[in-house]
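Excluded from the complex is one protein chain; the other protein chains are retained at their positions.
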Amino acid sequence: MSLPAEFHEIAKRVNNWGRWGADDEIGTLNLITDEVVREAAATVGTGRRIPLALPLKHDGVQSGMIPGRVNPLHAMVQINQELFGPGTVACSDDAVTMGLQAGTHWDALTHVSHSGKLYNGRPADTVTAHGGAEFAGIDKARHIVSRGVLLDVARALHKDRLDGSYAVTPEDLEAAEDLAGTRVRAGDVVLVRTGQVQVYLAGDRERYGYPSPGLSVRTPEWFHARDVAAVANDTLTFEIFPPEIEDLWLPVHALDLVEMGMLQGQNWNLEELSTACGETGRYAFLLSAMPEPFVGGTGTPVAPVAVL
Amino acid sequence: MSLPAEFHEIAKRVNNWGRWGADDEIGTLNLITDEVVREAAATVGTGRRIPLALPLKHDGVQSGMIPGRVNPLHAMVQINQELFGPGTVACSDDAVTMGLQAGTHWDALTHVSHSGKLYNGRPADTVTAHGGAEFAGIDKARHIVSRGVLLDVARALHKDRLDGSYAVTPEDLEAAEDLAGTRVRAGDVVLVRTGQVQVYLAGDRERYGYPSPGLSVRTPEWFHARDVAAVANDTLTFEIFPPEIEDLWLPVHALDLVEMGMLQGQNWNLEELSTACGETGRYAFLLSAMPEPFVGGTGTPVAPVAVL
Amino acid sequence: MSLPAEFHEIAKRVNNWGRWGADDEIGTLNLITDEVVREAAATVGTGRRIPLALPLKHDGVQSGMIPGRVNPLHAMVQINQELFGPGTVACSDDAVTMGLQAGTHWDALTHVSHSGKLYNGRPADTVTAHGGAEFAGIDKARHIVSRGVLLDVARALHKDRLDGSYAVTPEDLEAAEDLAGTRVRAGDVVLVRTGQVQVYLAGDRERYGYPSPGLSVRTPEWFHARDVAAVANDTLTFEIFPPEIEDLWLPVHALDLVEMGMLQGQNWNLEELSTACGETGRYAFLLSAMPEPFVGGTGTPVAPVAVL
Partner (left out) sequence: MSLPAEFHEIAKRVNNWGRWGADDEIGTLNLITDEVVREAAATVGTGRRIPLALPLKHDGVQSGMIPGRVNPLHAMVQINQELFGPGTVACSDDAVTMGLQAGTHWDALTHVSHSGKLYNGRPADTVTAHGGAEFAGIDKARHIVSRGVLLDVARALHKDRLDGSYAVTPEDLEAAEDLAGTRVRAGDVVLVRTGQVQVYLAGDRERYGYPSPGLSVRTPEWFHARDVAAVANDTLTFEIFPPEIEDLWLPVHALDLVEMGMLQGQNWNLEELSTACGETGRYAFLLSAMPEPFVGGTGTPVAPVAVL
């Protein structure tokens, strides 16, 4: 079995290997220039801040469908411990074990490989248990502040949320652009809302993951044409489950991460943001979504914030 | 043994219990109004982004001095695994175990208690192993974007870094304000640079923690007078080690977190920021330092970014 | 709400506080004398060894019913890593995160408290996040080798497995003794087979835990009368779920662990042992079930072995 010809055709068209040099480890994040950030800061209107992360907790979004990706286990190592003697100031301290991609997260460019290759043509086997992703680990992606644009596809299609297994197309993205009243441009971080996170918020972890709407295999070309810096959505895996093309699993991951070198975000809660943008009619904002710099990480929890 | 009268005198003067209501869980973060954020966005000049987090790795800043606070252990649960069959897109996934306050972090208001009380007068025993800090856990502090001001005390005192056990005083903070050319005001997040993190960066974890410069027990009143929203610095424990007043350990924690309800940050790398501010002469900027929303967490890793 | 009078009546009758001194931390394990061990060794007939632990894996017995008790997460930190240079001997190493009571385990005497007390009358608050169970932690229980006796209640009652919520009574234990052809005596470790583990082995984790047969609140007196050293069974919680007496949860834990100071084991796989004992008609054997000496642990994984 191998990836179909159709996949390889698209791959050629969106490939960015070498575009920022043979040693580049951050891909389309290169498109976030200082100028883009200045313009992003200029979008701030009211000063309202909307956090986009789901709470990190043991009954988080992971249902066991993705092997080894565990919800956070929070445990205490100190509780009001008077470390310096009775009557002194008392400390509480905690430890956590979690999958780096268990909650609201960024994939690193090296989260997936295909045909033995990572982004920029590096061999897949540079990811090791010893060092993790020594090339293009998430610790390299340290500057994610840019203009954010909410493409509220659910709202544009007059839905509370898209149906399970709905394929979001480039046409849908453009309908959402029309709603937003802005064009997506180079360096933007695009947030695509399907409304699927409502299923999790309503308490159904299983159905949140499957079936799920997601981004069509046709969208990477659109993001490539617009020179988007990164894309996040409000689903468990970013993609359509079950897949759009039979037996072709995770094609968008392979195109976005490996071919284009474009970071993807998942499990972002875009509900409050959707309401706020709907009220004001303004869908562009300053977005800060800094990765935690886990050395060699193939992903990271992130606590994004939109400043409107 | 109990806390000295001197401590209780200061505590009275900085106490904010009830100021934002009996049920308030975020303390001085209430001071970050939308207006403060608008003004913060307006400080953005060049659009340059400077990340302030230290890399998260197994040989991080923790030396074992603080019991149970472990550096991140990064381990792989998938490496280029073709989960959907041979020749399909391959996934890498990782898991981490770490102390929530192991690296660059925010303390939650409930990280310490004294005299059996937490911030806002809540009983200390509301922190449990079962739920962590159900009151005023770090998950409540979800909006930390504001104006950041670097008070570069080391530079103001013409030092590369302050001496071990140096006590940063209100007068030092004002000298750094003079250097910065701005006054700290309500809602600001203040970053106090001692230069101590250089010791860690040079490879000496033990001496990074001890002896260490830190903030004098006299500083909480100054932060209170200015209505600062949060304070972070570039040391392991925020405070002077060994302590400024014999046998009085962590007094600043007790005053800032418990009495004032003001978040503290530690292990922030302010070196690159110091250089950048020194070059431009501008020490105020937009700061985003969003906590990861660990439910019940008494602290959180944070990946702060200054946008200049 | 408090524990009913009926509970306190039984508690008085089985209480062993002070029996081995006010500072004793191992309770009925004191009953395993050298003589008992010599006799246990003398029971070895064929030399056949039967392991009694369930595999430790991510899809282990925990279903989420018991908060914070996580199945093992196994992750790699080295895979065939040539740590000493190319072409050298290559190492693989792994790390695990798990609840100490997640699989086949022993409870420590301090796993439960009631009315503010632990075994031997110690205050419950001697268990802390800082040190775990400093009194009577599982690290103190380091010598569990004795005569093992399988009381195969399911077989004695001519069942494959007991019904969910069946209460194993002292009379059932005596019927199993008759089947075994031996009397339980001082220092024995008794293994009570319900057959319930078959539900887990057949793939139904939820129903393994609930409803479940278990030991009646009347059994502690029987174990006390026989001076048993420890008891283990093949269920998730040892007890009947839902409980035998309405709203009285975990009474047997409170009686066995707190009052009697007798260790309990859960999730022991007694199926192969049952078959072997049934074939030979011999139900007594040498049992080794050494706790892993986790300092301050309130439980421990154990890999018991019966030597027939």
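Order of writing sets the labels: A, B and C. Residues in every chain begin at 1.
Convention: a contact is a pair of C-beta atoms (placed from the backbone, for glycine too) under 8 Å apart; a residue touches a chain by one contact, two chains touch by 3 or more.
Since this is a predicted model, take the numbers as computed values, not measurements.
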* Among C:P55, C:G121 or C:G181, which residue is in contact with the omitted chain in the full complex? -> C:P55
* Structure fact -> Among B:A75, B:A124 or B:V153, contact with the omitted chain is made only by B:A75
* Structure fact -> Contacting the left-out chain: of A:I32, A:I50, A:M76 or A:V189, that is A:M76
* Asked: Hey, which chain C residues sit against the chain that's not shown?
  -> 1-3, 33-38, 40-42, 44-49, 51, 53-57, 66-70, 72, 74-80, 83-101, 110-114, 124-125, 127-129, 132-133, 139, 142-143, 145, 247, 249-251, 253-254, 286, 288, 290-299, 301, 303-305, 307
* Those residues of chain A which, in the complete complex, touch the missing chain -> 67-68, 73-77, 79, 94-95, 97, 129-130
* Structure fact -> Logged for chain B, residues touching the omitted partner chain are 58-59, 64, 67-68, 70, 73, 75-79, 81, 92, 97, 128-130
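Here, only the chains that are shown with their structure count from here on.
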* Asked: Do chain B and chain C face each other with the same patch, meaning over half of the contact numbers show up on both, or with different patches?
  -> same
* Structure fact -> Outermost chain relative to chain A, judged by CA means, is C
* Structure fact -> Rounded to the nearest Å, the gap separating the Cα centres of chain A and chain B is 26
* Provide the list of chain B residues touching at least two other chains, using ranges where the numbers run on. => 67-68, 74-77, 79, 94-95, 97, 129
